[in-house]
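Every protein chain of the complex appears in place save one, which is left out.
By letter and in written order, the chains are A and B; residue numbering begins at 1 in each of them.
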Amino acid sequence: MNKQRLRAKIIKYFLQSCGSLSIVIVLLIFLFLFKEALPFIGSPGLQELFHSVWNPVSFQKEEFGIYPLITGSILVTVLATVIAIPFGIVGAVYISEVASPKEREFLKPFIEILAGIPSVVLGFFGLVVIAPLIKQMFDLGTGLTALTGAVLLAFMAIPTIMSISEDAIKSVPAAYKEASLALGASKLETIWKVVVPAALSGIVASVMLGMGRVVGETMTVMMVTGNAPIISMNPFTSVRTMTATIAAEMGEVTIGSDHYMALFWVGLVLMLMTFILNMISYRVLKRYGIHE
Amino acid sequence: MAETENKSKVHVDKMDFYYGAVQALFNINMDIAEKKVTAFIGPSGCGKSTFLRTLNRMNDIIDGTRLEGKVMIDNSDIYSPMTDVVGLRKKIGMIFQKSNPFPKSIYDNIAYGPRIHGVKDKNKLMEIVESCLIKSALWDEVKDRLDTSAMGLSGGQQQRLCIARALAINPEIVLMDEPASALDPKSTLKIEDLINELKKDYTIIIVTHNMQQAGRVSDYTAFFYEGHLIEFGATGQIFTKPNQKQTEDYITGRFG
Partner (left out) sequence: MNNKRTGEKIIYWTMRGITYSVVLFIAYILFDILINGLPAISWDFITGDPEKSGAEGGIFPAILGTLLLVVGTIVVALPLGMFSAIYLTEYAKQSKFTQSIRMAIVTLAGVPSIVFGLFGLGLFVITLDFGSSLLAGSLTLACMVLPTIIVSSEEALKSVPKYMREGSLALGATKWETIYKNVLPYALPGMLTGSILGVGRAAGETAPILLTAAAFFLPELPTSVFDQVMALPYHLYILATQHPEAQKILPMQYGTALVLLLLVVGLNFGAIIFRIRVRKKYKW
């Protein structure tokens, strides 16, 4: 009898420790980012991060200013979001309110495929198809620009925005719609003036979630944005994002060097940015009872 | 407060029950007679199902529930920290409102309990399956298709299968939570006949919102209202000359 109780207890504690694993991993991630980044504070000092030149490999003076990396990430992210929003939201509205059930059954899994395309394949496609196209269209010296990255990343954000916005739209009570239709509003007016506004905070959260995905994207941006660490808000210039910097340079640094630690600081900033975006959208979506 | 002259199987003493901060049952005192049928009646939300589920501690699986007072079965307090809940439930079969056969074969449904309790011998299992199906008056209908899915049975058959499944663990008490509420009149009648048959061997406690049913099958009836046990006594007395005004109002259909 007591043996049975002991067994039940052991099982419970075992499962509980598996359950707490997620917490442990999150803590470990923060811990190891900090641990590897920490000595940088002593030498060369934290202020070295806060300026506008990133030139980590140099015989004269190594520079670790992360501003150009941050602006690079922001430029690409904002552009990608701006491009993704109309497609994502209109698509969500179309799928949930306009499309026939048959159409929906085709559209949803098909767009799910987009989310499944590996980022390196998307980057490759961007490199050989989109970049030359953009070079030609805007008559640029190179097709590897912030815009090229943004176009591809937009398509990475679209499935996220679409599926979560759709959930938010679906959770709008039918009574709202019926009331609007009963007042003589057309279906279209009802959609845009009643349904979408009612689902707005969910839609905004979906956009933020999509942004979180875009900020963290590595391979595609590394392959198509040209990787020039300059501060620019011009979509037609080459930029370098935080993610691409880590991925491109980490392979070549000496472990424990200033450069190595600086890259971990970049990782920390990145982690913090995505963490904030995710937490805000999580809070909002929780009210809808929507989980990722 | 309420007493019966037969040997008591279940003894409930000053019991209060809470869902979180909400009190669902108030100061319940009751003795339930062995090998008789006791019916709990009352309007929905009156606490009769909650009370039934305290008797085999099924409420334990709901977060934040709490019980004060005593529930004794065969003179041992089932809420004492020493109680083996699993052993307790082995002694008590339960039939749910919605028939809930597992999506397994008819045979495996009934063998589920005995297997859990360590019966491995195939002949022995077959013996149990057969005797339980005979007891639940289902044998003749399913004996040729024991290995087909239980989900293919009709609603009434499913419920009788669940009764057979509960009997297979060889319980002393059988709890029934509105066992016929989802069934047609003919199936209901079959279940009621079955209850009459089963009370020879088992102590049966049945929750029902159907007063005719309580009148037909039970020896004792308890009337619950808003978490209180209003009146408890022999079924004949409760239905013909209740002591309480509320009982009379409910039975004569003035509310509920």
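The definition used in the following text is that contacts are C-beta pairs under 8 Å (C-beta built on N, C-alpha and C of every residue); 3 or more make two chains touch, one makes a residue touch a chain.
Because the structure is predicted, anything quoted here is derived from the model rather than measured.
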item: Touch with the omitted chain, as defined above, among A:66, A:194, A:215 or A:239; value: A:215
item: Given A:57, A:98, A:137 or A:179, the one touching the chain that is not displayed; value: A:98
item: Absent-chain contact - pick from A:49, A:79, A:246 or A:262; value: A:246
item: Positions on chain A where the hidden chain makes contact; value: 4, 7-8, 11-12, 14-16, 18-23, 25-26, 28-29, 32-33, 35-36, 86-87, 90-91, 93-95, 98-99, 107, 109-114, 116-125, 127-129, 155, 158, 186, 188, 209, 212-213, 215-219, 222-223, 243, 246-247, 250-251, 255, 263-264, 267, 270-271, 274-275, 277-279, 282, 291-292
item: Absent chain, residues of chain B that touch it; value: 56, 58, 61, 63-64, 86-87, 89-94, 96, 98, 100, 102-103, 112-113, 116-117, 162, 165-166, 168-169
